[in-house]
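My questions will all concern the structure given below.
One protein chain omitted, others in place.
Right, chain A next:
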Amino acid sequence: MSENTSIGPPLWLLAELTYECPLHCAYCSNPTDLGKREDELTTETWLDVLSQARELGSVQLGFSGGEPLLRKDLEILVEHGRKLGFYTNLITSGIGLTEKRIKQLKLAGLDHIQISFQAADPQLNDAIAGRGKAFEQKRKMAEIVKSEGYPMVLNFVISKQNIAQIPQILALSCQLNADYVELATAQYYGWAYDNRDHLLPSQTQLRKAEETVNQFRVQQDNKGPQFIFVTPDYYEDRPKACMNGWGSTFLTITPDGSALPCHSAKILPLTFPNVVDKTVTEIWQNDFSFNHFRGDSWMPKPCKDCDEKEKDFGGCRCQAFMLTGDMNQTDPVCSKSEDHHLITQAIEQASAPKSAIKHRKRVADIALVKL
């Protein structure tokens, strides 16, 4: 792969500011090894990374984590990003937001706030989040976010835990006046992969949920929130076009400065570069890891000869690695994959989970609880 002039810019820059988070959701797609807080990038390095990425053509900037509000320099980063011309997105749990901070972020130039909800009522929401009073906080903050004039996206990660609440979730979203609502079935990475049996809904549950959303959309008559329903790829015949193709659009920078083509790629047996050692341009255009799965010369059979390879790019490398142990294989979601039985097995297995659910926690936190 050396035709580097044909590589477009990383339109989407995801800045994962910290993996620290006040919530303990079992569906979290952060790595199960959350790293050390001391290794987080400094403000100066982040400012420099934003400038470099913007110069390269990045335009959407997501501040994410973990919980990005835990970084006290968030306002400084937002202000810099906005001045550079980024569209700035804050992806938050809502915990740690205050009216004062919502206003400060607005002054800094923040364009949009996305708040996650775990369910449509306090009991279930707080049980999934592993934190009391989380729902009430989110709800209050959502109201202030709207009254301050931000576009607001609500994100519900849908799983077996909350899929029965779809009608209530739709109602809550309308009540909170959301602009967009993502009803995104959990993707099985990080903590969510370990908890898959507790999360993956059955096909019947999923169909019912999707039908409910479709019916609701018809009634809406182009008014109110726009609902985006994302089905889990486990029930598809073809894999998702993961990240719109490796190294084509997305650039994730993790809290310690690792540069990744997607937020879970760190699990792969590849060495990823760090923004402390290399420029963003060097990383995006020349790094071995970013070039590794670009184009189609890496593809195995059946992808290599498949007439749909331009549509899904062979699917997700992380999923291929997690399920088959080989990151070079066709994503097992594809019905043409010789490993497709692994998906069928996973679906079967999820109907009767054998191990206990694992809430997202640091090993250190668990030790503290034991004391």
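Methods note: a contact is a pair of C-beta atoms (placed from the backbone, for glycine too) under 8 Å apart; a residue touches a chain by one contact, two chains touch by 3 or more; residues count from 1.
By definition in this document, contacts and distances are computed from a predicted model.
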{"item": "Options \"PqqA binding protein\", \"Menaquinol-cytochrome C reductase iron-sulfur subunit\", \"Phenylalanine--tRNA ligase alpha subunit\" or \"Mg-protoporphyrin IX chelatase\": UniProt name of the undisplayed chain", "value": "\"PqqA binding protein\""}
{"item": "Hidden partner chain, touching residue among A:20, A:79, A:111 or A:312", "value": "A:111"}
{"item": "Full-complex contact with the absent chain, from A:180, A:235 or A:298", "value": "A:180"}
{"item": "Residue of A:30, A:89 or A:173 touching the missing chain in the full complex", "value": "A:89"}
{"item": "Chain A residues touching the omitted chain (full complex)", "value": "9, 11-12, 56-57, 59-60, 62, 85, 87, 89, 111-112, 114, 149, 151, 153, 179-180"}
